[in-house]
Each structure stands twice: as C-alpha cells, then as structure tokens.
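Reviewing the structure listed below.
One protein chain is absent from this view; the other protein chains keep their places.
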Amino acid sequence: MPIIKNGAVIYDEWLYIDGDTTLPVDGPVIVSLPLWRRKADQLSARSAPLGLFLESDEQAVNVAVDAVVDLSAFELIALNFPTFRDGRPYSTARLLRERYGFSGELRAVGDVARDQFLFMHRCGFDAFQVKNGTGLEAWLRAVSEITIWYQPTGDAGGTLSMLRNNLQAAE
Amino acid sequence: MYRYDEFDHAFVHQRVAQFRDQVARRMSGELSEEEFKPLRLMNGLYLQLHAYMLRVAIPYGVLSARQLRCLADISRRYDKGYGHITTRQNIQFNWIKLSDMPDLLEILAGVEMHAIQTSGNCIRNTTADHFAGAAADEIEDPRVWCEIIRQWSTLHPEFSFLPRKFKIAVSGATEDRAALRVHDIGLQLRRNEAGETGFEVMVGGGQGRSPMIAKTIRKYLPKAELLSYLESILRIYNQQGRRDNMYKARIKILVHELGAENLAKLVETEWQQIREGAIDLPETEVARIEHYFEPPPFTVSTDAGLDAARHGDSEFNTWLERNVSAHKQPGYAIATISLKPAGKPPGDISAEQMEVVADLAECYSFDELRATHQQNLVLPHVRKSDLFEVWETLKAHGLANANHGLISDIIACPGMDFCSLATARSLPVAKEISMRFADIAYQQDIGDLRLNISGCINACGHHHVGHIGILGLDKRGEESYQITLGGRSDKNAAIGEVIGPAFSADKIVDAVETVMRTYLDQRLSGEAFIDAYTRMGREPFKERLYANN
Partner (left out) sequence: MKFEIISANRLSDGRVVYLTRDGDWSESIIDAHSVHSTEERGAVLAQAERSADDGIIVSPYLVSMVDDGGTLAPLRFRERIRLFGPGTHRSATKNLSSQTGR
C-alpha cells in the first residue's frame, strides 16, 4: 500500500504480524501491543527494524508507562483510525511525540483521508497510509491550505501568538 | 470588541478557500456525503427538513453594527429576508443553498465573521454573559477570556473529532446569566483571598436526554493558566469519552461514571505535565487582547438615576422597568430588545429590523450589540437620557415588547417546522402562549417567568432549565407535550421536574394557564413563580392539572 511520507509516495516493506503468523527471521515487522507484550524478548532479539501498531483505544500512557515500552526500540509506530470520526489517535500521537519523545516514523493508518491530513500533520504524524485514490498531489495541497495556527502543538509551525510576538519585537 | 489583525484575516480567508475546495469536491462527486458531512458541519451547515440551515457564529454574543448589516444583507441575498437568534448566541438562516456557501462565507469573512465549528463534534461557540462589560454586578469582563478560548479552540488539531460536541460558557458577574451549570465546561470568574481573579471550573453540565448540573472540579484556577487547564480537560475527554453510543458520549456522562473527584484528579495529573509549557499565552498577547475590551469612551459619569429617564409615556415606563438593566457606569443602562412579539416565532428578526437595530447600536451604543441565549438582542451601553428615543425607534419596528423575562419572552427551538431531528412542533405552541398571555398587565402580575419549549429530546430549547419547560414528543403519530416545572439556569441551577402525563396540542396551552392560575392563587405576596414552586413543590400543580383524571 502506498504511503505518503516527507512529501513523496513510498512503497514500504513493513510486514504486519499478527499473533498466528510465524515471525520471519529477517525484515521489518509491525506488531500489535498485545503481541509485543507476549513476545518482547523474541522481537527485540531480532536485528531487523521493529514497528508497533496501536488501536485507537490503546493510549500513549498505556504504551509508554503501563507497558513500560521503551519507545526507542521502535522505528515506527502506526496509529489506527478505525473511522475518521475516532479522534483518539490525535491525542496519542501528540503524547508520543511531545511527552514520550518518540522520534521515529509516526504513521496514520485506517480511515485516513485528505481532509484530515492537516490535523494529523500538526499532531505529529509524518507518514500516511491513504485510502484508495488519494494521491500525493492532494496531500501536498491539503497540508498547505491553512498556514496559520492559533494553538501550539509539537510541530515547528509558528502559532499566531508567536507570529504576533515576533512582529512586535521587530517593530 | 475584538478586531481581526492581519493574521486572523488570513486565517479565516484560508478557511474559506479550503471549504470552497471541499464543496467543489463534493459537487463533483469526489467526496461522498459521508465524508463531506463532518466537513460541512464544521462550517455550520446542517441539512434540515426544507433546505440547508447555516449557523453563523456570533462569538460570545458580541456583534458590531457593520456585522449586523452584513447579516441583514445575507438574509436578503441568500435567504428569505430574516434570521433567527439561537440559544447559544448564534444566528441561523434556514434556506441556504450549498452552492452559495463559499461566496457567503467569503462575505462573512469580510466583516470578521464565520461559521467555523458551530456544529460537529468539536468545540462550539464559547458563550458568555450577554451583559458582559456592562453589568452592574460584574466582577471582571469575561470576554477577554472568551476570545482567548475562541482562538485556542479554532481548528484545534487534537480536538476536532471529539466523542461529541463540546460547549463552554463564561461569566464574570455575581449572577450567572450564561447558564454555566448546564454546559460541558462552565467558567466563573472569582476573586481569591489575595484579591486576584481566577476561574471556578465546572464540568459536566448539559441537557438533552440526560440533563445534568455541572460539578466544580477546581475552585480557583489562575487566569493565566486557563488554556493549559482546558487542554487537559479536553484531552482526558477526547481519550476517555464514550464513543460506543452517541447518546452517552458527552463529558457529563464521563463525570457521572468516573465521579467528579476522579475526573478532577485525572485533569490535574495531565495539567501538571503541560502547564508552564507553550500553551498558555504570553502576558503580552493577553494584554493585546485585553486592549480590545477596554470600556468605551463613556461621556457621562454622573448618575441622574433611572427615574430621570422616565417619561410621560406609560408604555415607555413599562418598557423601562422590564427591559432596561443596571449598568456599571453611572448615567448608562443596558437595553434588551425583545424579539418576542406576540404571535411570532421567538428569536426571529427581519432584515429591516436588523438594519434598524444596527443603526441604533451605532448611534446609541458605541456600535456594539449582543445576542442572548434567550433569543433577544441587547444594546449594552445606552445613555439613560437616550433611552426614550431608542424605545421610540424600537416601537416603530415591532421590537419594543416590554416582556423581558416575562412569560411571553419564550425561548423555543425551531421544532418540527424546520428541524429534521424534531418529534413535534414548538412554534405553534409558542405562538399560542404568547397570544394567550399577550396582555402586558397580566404578564407583569405573573412576574418573572422563564418558559422554554423544545421540539424533541435534544433540548435545544433548553426546556430542562425553564421555570416552565415544555417538551414536544411524538405519541403514536400525534404531537404530545410534556410539562416540567422548577428548572433554572442561574447559580441555583436545577433540572425541571416532570409533572405528569403529556398534553395534546390542543390542551397544552390550557395546561400552562392552569399552572399560572395555581401559582397566582397560592403565591405569597411578592413571591416569584420559581420561589413559589420551590416552596409548594409539585403536588398542588399536579393536582390542578390532572383534576379531571
């Protein structure tokens, strides 16, 4: 499935592993949180890249604190949007980035459409597994539709109060 | 009032362009209705029984003359020449075309208005005391914080897909005119022992299917930390609010299920992590916004007393007594413009009337007016010596009904005449009640009385907090009206009690009259309806209403 990342379309080689599949010896795999909890040792023993898949009701604090997951073990965390109306992954994404310092790829999967790109991008997602037909061009347009923001998130984007401060300072 | 700077302008224009593109993609079929619906809701556009209904935001109820004239113009060009003031201080137009929306939003943007987030599962219009900045009992003007909340909550990327809608109200006065206790978050400005002002934070109020009164989760919050605290509440709600059942998805259910104390702890824990971060505004930014809410250049500072405003005209004096409220500045008064003429839908205002009111605001109220959640308009800063002239103009245009806070000052949702969610009509009941009680002397004898009508269980008419509440239901295809009594939305907020079986459409107004008769027969001298009800309880009313059963 095509992924939009860093302004380009990529086809990645990440493999989703569920509980029943035999773990491949090599190659990047994405595992669910329950699977990670069961097979953490086996998974960390591999030298290939590791990814984590979170359902919308699996929250950042469950992951980073309760499950005592060392986020640096993961190169990728995929957050699932079961429907675009489920807004929980936006909070999870921000916390993973801003509170728990996750610096790997944060990927939006599931019901991911162009009209949510901006919000997702601002919350720290940097990769998007998009629904059928949504092309790169649409993504590039979508993320530049609004360039001014009232509230800060972890992204480097300037908020209005910062812009106003800068303007005042410059005067 | 707040004025957009270049950034605010740029933002709202970008938003218009974004929606223009979304509409085009819908019309071309690129977006399905399912995908488009939340996008149009986030721009205030509902599909109702007859057409699209647009809800334009009037942030915390504050409007300039220029903006009101633009709304008049829009009503003529894009609608049927009138608008409707809502129970959340917004204005609605009932006959909008989707194809006109992008241009319409462009016109609104030109006068610093928008319809952003007036619907959808996001943070809605933050409402305020409609007498803010003017009321004699005001501790501090809450509008600065309303504007700060408005900006923070606009297109908030983390909170645009909440479990359900989210409503915040703010008050800075001793009396609660903003119905704080039936909001998802109610913020009350208070002084602490050191004399500083901060917020009492109340969470989990609401009406609808499961009406509840908000609980205080923090007695005092320093103002400067408001946004980080709100962000914490919203984050907890976004993560833990129920998403399995839309009728149990408001924060009030979370408060109910967790308990207020537990929620307070969760919020506090989250808040400790983010306070003193980037979210709270720098002092310079707060000061910049505060500047817009400085008092207008009052020209009178001695109080000749309201009596001096009295006139030989007894009709004017009646209006003076009822519709004029005390102002903090000597020599000034607050005038309520009634949009409740007998026999007409409550809260409706024609384009012509809008223009008259705009002129009055410009001449007599420093260019400012207010929309109230009781579906009236307010001129907040009128010189007492000008009141008679103002009243004469209002009278000439059917806007001088002296019924503020009386039984015919009805609050009603549009009901089944317009709304696709409704189970019964509300407007014919409102009309009949307003006509049955049209005699102003009779109304004055009854005294203060809040009557609210909702056309379905979603309670947009706020019937739960009416002294008399009427809920329209569908009983096997017939309209059926249930009466609740004893509700109130002030600082002693209470949910009204159901009195008994519902009444048919042809019996409901008689039933209301029976309630009035019961009160008038048994009240103590000078006792208001709501106090009499508190004292008497439900039984005497129930007895009289169902006497023949």
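First chain written, first letter: the chains are A and B, and each begins at residue 1.
One rule holds in what follows: a contact is a pair of C-beta atoms (placed from the backbone, for glycine too) under 8 Å apart; a residue touches a chain by one contact, two chains touch by 3 or more.
Just so we're clear, the structure is a prediction, and the values are computed from it rather than from any experiment.
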Subject >> Touch partners, limited to displayed chains, of the chain removed from view >> reply: B
Subject >> Residue, one of B:S99, B:T174, B:N192 or B:T284, that touches the chain absent here >> reply: B:S99
**OP:** Sort through B:A333, B:M416 or B:A430 and give me the one touching the missing partner chain.
**Re:** B:M416
Original post:
Thinking of the whole complex, not just what is shown, which of B:L47, B:A342 or B:L520 touches the missing chain?
Top reply: B:L47
Original post:
Given the full complex, what residues of chain B touch the hidden partner chain?
Top reply: 26-29, 32-33, 47-52, 96-99, 416-418, 422, 425, 427, 477, 479, 505
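Methods note: only the chains that are shown with their structure count from here on.
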Subject >> Centre distance in Å when chain A and chain B are each reduced to the mean of their C-alpha atoms >> reply: 39
Subject >> Sites on chain B touched by chain A in the complex >> reply: 5, 7-8, 10-11, 14-15, 17-18, 21-22, 31, 35, 38-39, 121, 151-163, 227, 235, 238-239, 243, 273, 278-279, 281-282, 284-285, 288
**OP:** Report the residues of chain A in contact with chain B in the complex, numbered from low to high.
**Re:** 59, 84-88, 90-92, 94, 99, 113, 115-116, 118-120, 122-123, 145-153, 159-161, 163-165, 168
